[in-house]
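One chain of protein is taken out of this complex; the other chains stay put.
== subunit A ==
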Amino acid sequence: MAYLDHAATTPMHPQAVAAMTEALSTTGNASSLHTSGRRARRAVEEAREDIADALGARPSEVLFTGGGTESDNLAVKGIYWASDRRRVLASAVEHHAVLDAVEWLERQGAEVTWLPTDRFGRVSPESVAEALDDDVALVTTMWANNEVGTINPVHDIARLCSEHGVPFHTDAVQAVGAVPVDFAASGASALTMTGHKVGGPYGVGVLLLARDVKCTPLMHGGGQERDVRSGTLDVPSIVGLARAVRISVDEQASRAVETAALRDELIASVRAVVPDVIVNGDPVDRLPGNAHLTFPGCEGDSLLMLLDARGVECSTGSACTAGVAQPSHVLLAMDVEPALARGSLRFSLGHTSTHADVEKLATVIGPVVERARTAGLAGMRRSRKVVKQ
């Protein structure tokens, strides 16, 4: 089986599994004052320091959450609520965890400006500069796009925001471990990352929140995590997460080179059998493991099923509750024709990807595309009876 869906979730690092497993058999609430509690608290604080060090943040800026969606919601809603300003600027290609949170704020009375993107899905600092004023409570732009892999000029956007005294949040779920991420150097006020995209466990994430940024909690309770995120700390997950962050950040530079080479090989081998394949996203400034491809004349769901049956796993875009492939808002924002958007697949490589995975795809993609094209044409036939005449 060729697992080419690392952007959805990537296998846990064995060391993270080991660290987490050990922590799972240890008792102690990190908020308790006795010996067991102190031991748990120590594990959490070491994890916090490790993550801060790996991501260029201060330990006090690391807030543990339940994952990327929570971190995004906390940043978007919390920073907006804590401000007396009314405007929010968000890119049109955000993950739904940001997009839907912003849309919800809009229904609550926020004035939202959707930042346009170019044909690669990149937000321009100019469009941010144009929209900024002193009534903006928050600007949010993802570091790297989860669908097409394009990397945004977050440093430039952060600088502009800082000049206007506006907090800047960036969803770096796909970026951490894939490209260099340094919170302090980026100039961002808040940054989202999550465990299961970097070889850590599911259900745990981090919001890096600069110390001077006010953020109203989503959840009230015991006052953990600077009073911004109450709830008993999940010590084993936090320990596993820290281990994974450390490994993925330490190995980032060399891994990125290897993964990008493999990704380029994947694209080249697909193009060799499907010459009209289209690569979406920025050709250069993109995540090393991302190959987002459009197969003209095909339906993405047909391709996915045929590949799945042949042992190749990939994605048609963001998964959704009902499992229905909706036309991707990212591709639509990039002005891709809806028909082409429907014929797109995301292949994403990660730390366990091999040449064999790419070769497996290369051997099956030709016949699969041919068959999906026939099916795509079948879909265009309005009526069997008409065809017979």
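Going forward, a contact is a pair of C-beta atoms (placed from the backbone, for glycine too) under 8 Å apart; a residue touches a chain by one contact, two chains touch by 3 or more; residues count from 1.
Keep in mind that, in the parts below, contacts and distances are computed from a predicted model.
Undergrad: Looking at what's absent rather than what's present, what does UniProt name the missing chain, "UmuC domain-containing protein", "tRNA-specific 2-thiouridylase MnmA", "Branched-chain amino acid ABC transporter permease" or "NADH-quinone oxidoreductase subunit F"?
TA: The missing chain's protein name, per its UniProt entry, is "tRNA-specific 2-thiouridylase MnmA".
Undergrad: Out of A:Ser302, A:Ser315 or A:Ser353, which is the one that touches the chain we can't see?
TA: With A:Ser302, A:Ser315 or A:Ser353 as choices, the missing chain is touched by A:Ser302.
Undergrad: Counting contacts across the full complex, list the positions on subunit A that touch the omitted chain.
TA: 301-302, 304-306, 308-309, 321-326, 371-372, 374-379, 381, 383-385
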